[in-house]
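Every protein chain but one is kept in place in this view of the complex.
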Amino acid sequence: MALFTSILALRHDKRILRLPPYLSALCVIIGIGWLLVLPLDEYSRRTYISENAILPGQVHTYFGGSEHNVFRAYRHEVHGLIDKGVAERSERLSAIFHEQNLKVATQHYNYTVSNRTIANENVYAILQGPRADATEAIVLIGAWKNMADEVNNSGVALVLTLARYFKRWSLWSKDIIFLIPGDSTIGPQAWVDAYHDGHDERYVESLKIKSGALQAAVAVDYPAGPWGHRYDKLHVVYDGINGQLPNLDLFNTAVHISSSQMGVGSVIQRMWDHKDTYKDRLQTMLRGMLSQGLGHATGPHSSFIPYHVDAITLVTVGNGYHDEITLGKTLESLFRSLNNLLEHLHQSFFFYLLLQHKRFVSIGTYLPSAMLIAINFSITAMALWVKSGRSPEPIANPASTQPKNPAFKTPAEKQKDAKTAEEEDEKKEKKDAPPRPTTLIEKNGSQSIHPTASTQISERTLLTPLLLLLTAHTIGLLPLYTFNNWHAPALPALYITTANLTTLLPLIISFLLFWNFPTILTPHTLCLLQSFSLLLLGMFLAALATLNFSLSVIVGSVCVPLSFVRRTRHVGLTAAQMLGLALLNPCMVVQMGTKLLGVSLAQVLVQGAVGWHVWGLWTQVVVWLVWFPAWLVGAVVVASGMWE
Amino acid sequence: MAIDTRQAIDTRQAMDTRHKVLLFGAAAAVRLLLFTVFPALPDLLAGRVDVSTPVTSFKRLQEGVFLYTHNVSPYDGGVYHQAPLLLPLFSLLPNPAHAPLATNVFYTAVDLASAHALAQVADSGFASVTPWFASPRRHLRWSSAAIAAGFLFNPFTIATCLARSTSALTNLAILTAMAKASQGASFTFILAAAFAAYMAMHPILLFPPLTILLYHARTRNSKTTPSVSPFVISHTLGFCTAIAALLTGSAFLTRSWDFLSATYGVRLLLPDLTPNVGLWWYFFIEMFDSFRDFFLAVFWLHAASYMPGLTIRLHKQPLFVACTLTGVFAIFTPYPSIADAALYLSLVPMFRHLFPLMRYTFLASASILYTSFLGPAFYHLWIYAGSGNANFFYAITLVWSLGLSVILGDSLYAALRDELDVERPELRDKEVRRI
């Protein structure tokens, strides 16, 4: 309570009211600066294995010798299947598994995304562990096509060879599932969905045989042809769908085994030669954040992570002197370690940013940056709220049915009263209004809200900003739907149109409102509107920071200007602000982003649609229902200054 | 004074009737629309721990009804902990799995009835004016329509209704009891209060303040003050008989007294530790077995201790006491849900005249708002993503309870300050301190 009273005392201070803009600016600066110091040794830690049972690299690996001949044979077999049809391919692969006395099954999947049909087949075999009772299983994945759409020739062959080799061991305490999905991102998703019965029977076939609860999954990507290819390093890919990450112990185990036991260097986030300088660390971290923020599938493992199955992909990169047997030994050692697990991986971190393969930052250290950025919006929202409350018209305290006479009040008291008045409106709002946008989001903003609101608080001016805010968020649904369901070829065109439209939209809206209902766009209303919008934005970003830190930071930092733009009568200033906002239009930002990353826009859009329909990707929702509405409101507020 | 307020009320009602019709229509529309447009939504919400608890969950109710209709005692098992009278009631409705409409309409009607009762309470004006007390700020008030709207369009209320949690029925009973008490209708008041207590046990604490309210209402209606002791005794007796009747009826219905331990026993002893927005579950998960019973007793004592204190100190404003008690229920009972919070937060606006005196509203409401976002997120991290642990959700429940209790304390402060202004008008708008 003492704390509260001190805050109370602060509130009486006039200077406090001039503070917020500086305060939020400070938050943003600290938030960004925070990220920049993370790579320093003082703020990051060396990785370590916290699950005692894993014992990485403690076993002697026997894979090799004549297995190498078998591997070469399988590699030829796989190579022979490259230009065969899907049916023949899976038939042959199942035959090979069958010769190894494993239980084999296939799964067909057939999605239709943005009017393209994606059909393929997964082949998987189950090795029933001699000491297992069908309660736990670990998965070894060799996707037929890797992320670069090359045939994963040696990878699949290695999976086949390891299946034959593992079958001879007596010590497996878990079932081992050998999965050969038709492609790298959609096949695994179909399989893991069906495994947990979360699939849609219309597109994905149910699994014929199942094993126990999945404990971990390791994918191998080794697209070397029938004559082999000696690689230099292992690229460990760990990002999951929607930016979820696997348990750090799994990653550490893989890195430890490959580097310490097998002497194969490991890299992350495509930083092929990592000098461990500050710059490299920062770059790695930023790449990691970007790929986490986008939340797309980065390998066959990605689809497993949302099901709380820790998974990674090992990709061979570069030209060196390591061969398939080293990779095989790495996998053998890794699986022996996973076989030791008594419990589901839970000891180590699930929230981390990796700076290099042996250094990381844990959530406690990096979360404040996102939170600070989110909080800056809340601060501005409060400031605007107070501002709106202090506007001269009696509207300021609309709630009271009769204006109270401030005759016998000391100035301080007046202020206090005004403030309390603001708060009471706010309180009322807190009770029915601001949560409504959330309900709105839950209900995909069914228009039915409008009559309710109109009847609800008919005599209150807070209604208008809330309605406007509501509409802004509802508008977001439109692009969300169209982009996820439009025909693939037409997507870029659609995108350009949307970009232009959205850029002009604020002007149009404000103009229409201004000419048709000049009463609506009072400074007071706009102020409240911006306040609510920023309040929501801050809240969403704070919640998002715990789910997908990177996305929250990215969206937050591109939204920062929204908390500084204001409605002015000064035309030049308005124009400048409009220009700035036009550049920060989500569409613009995305487009520029694709330019910078050098990926084709069409590709991104199609991937987005696939993500929405297959992976359950949420990035679009954040873009169109959180970021876009906030931007729109900000732009409208600024644009309304033009029509004075 | 009573008269002019009444006139004021009459005029306002005349003004409000149109609003009310519109309002109720809209509320019903929203609910039914949500029910029909998103058929998956009800079950989704019914599965959320913060909406439906083990003692109010609709899924468990369905299980109970299923067992009841198949002649298995629902109370000979660990799933069903709700009142026996619900069983025949819901076995009459068609199976919601196939024909949900009847159930949806029923729950919508329940919400509308609650809103109506709330409006009646607001209309009675007891929030600011009682025969023994009249707030100097009594002119500050919202129309009953606005208050009813605050209840009907509170997302928490809507979520509760969609989740078809039985706490909606409890809320209805409580609000009806308040309404009847504020109208001075003894019989219906006793019935409603008894039903509330029978449904959820802890509303029994509302009986004393509401009896006082009833007394005030009687006094106001018939300008004579009825003598206290016979009034109290008769109503207490009536209340006890009503509850006894309900219990015996239930026993007759289920042909055994097992339901006592399976319903009230569970509320008392907390065998089911399913997470909820309250403070009890994690505490008793982590509690050492040897101290479990002791702390159960302490917690219950604590939850009950507010009633006498508030009733004695604020006996001039019984409605405020009752409202505050609902807030206490929302924080300190073993199985609270957002339904209880919804009830409290919808009652508070009746005390519009206290708002100018409240100090931490922004803090509290902001914290509640944030928690209502972060709660689901953290629960997801714990249960589904597996990347967070139980402490995440626990922390959020702490903040939630803290926010509610701050509102509680602040409103109480305001009420006392308000009373002070009546006792010593010279102190009005002066800094005061407590000794």
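In order of appearance the chains are A and B, and numbering begins at 1 in each one.
Throughout what follows, a residue touches a chain if its C-beta (ideal position, glycine included) is under 8 Å from a C-beta of that chain, and two chains touch if they have at least 3 such contacts.
As a convention for this text, contacts and distances are computed from a predicted model.
J.: Just by its UniProt name, which of "Cytosolic 5'-nucleotidase 1A", "GPI transamidase component GPI16", "Protein YIPF" or "CHCH domain-containing protein" is the chain not shown in this complex?
T.: So the chain that does not appear here would be "GPI transamidase component GPI16", according to UniProt.
J.: With the missing chain put back, one of A:Lys145, A:His274 or A:His308 would touch it. Which one?
T.: The missing chain is touched by A:His308.
J.: With the full complex in mind, choose from A:Leu23, A:Val37, A:Val86 or A:Ala134 the residue touching the hidden chain.
T.: Candidates A:Leu23, A:Val37, A:Val86 or A:Ala134; residue touching the omitted chain: A:Ala134.
J.: Tell me, which residues in chain A touch the chain that this view leaves out?
T.: Residues in contact with the chain left out: 1, 62-70, 72-77, 99, 101, 103, 128, 130-136, 164-165, 168-170, 196-198, 209-210, 212-213, 226, 307-308, 342-344, 346.
J.: Suppose we count only contacts with the excluded chain; which residues of chain B make the list?
T.: These residues of chain B touch the chain that is not shown: 47, 49, 59, 62-63, 65-67, 72, 76-79, 97, 271-275, 279, 281-289, 299, 302, 305-306, 309-310, 312-313, 315-316, 331-332, 382-384, 386, 389-391, 394, 398, 401-402, 405-406, 408-409, 412-413, 416-417, 420, 427, 430-435.
The definition used in the following text is that only the chains that are shown with their structure count from here on.
J.: Any idea how many Å lie between the Cα centroids of chain A and chain B?
T.: Computed from C-alpha means, the inter-chain centre distance equals 39 Å.
J.: Under the definition above, what is the set of chain B residues touching chain A in their complex?
T.: 19, 22-23, 26-27, 29-30, 33-34, 37-38, 41, 139-142, 146, 149-150, 152-156, 158-159, 345-346, 348-349, 352, 355-363, 365-366, 368-370, 372-374, 377-378, 380-381, 384-388, 392, 406, 429
J.: Could you list, by residue number, the parts of chain A that touch chain B in their complex?
T.: Interface residues on the chain A side: 4, 7-8, 244-245, 306, 308, 344, 346, 350-351, 378, 382, 399-402, 404, 408-409, 413, 417, 420-421, 423-424, 426-428, 430-432, 434-436, 438-439, 442-443, 446, 448-449, 451-453, 455-459, 539-540, 542-543, 546-547.
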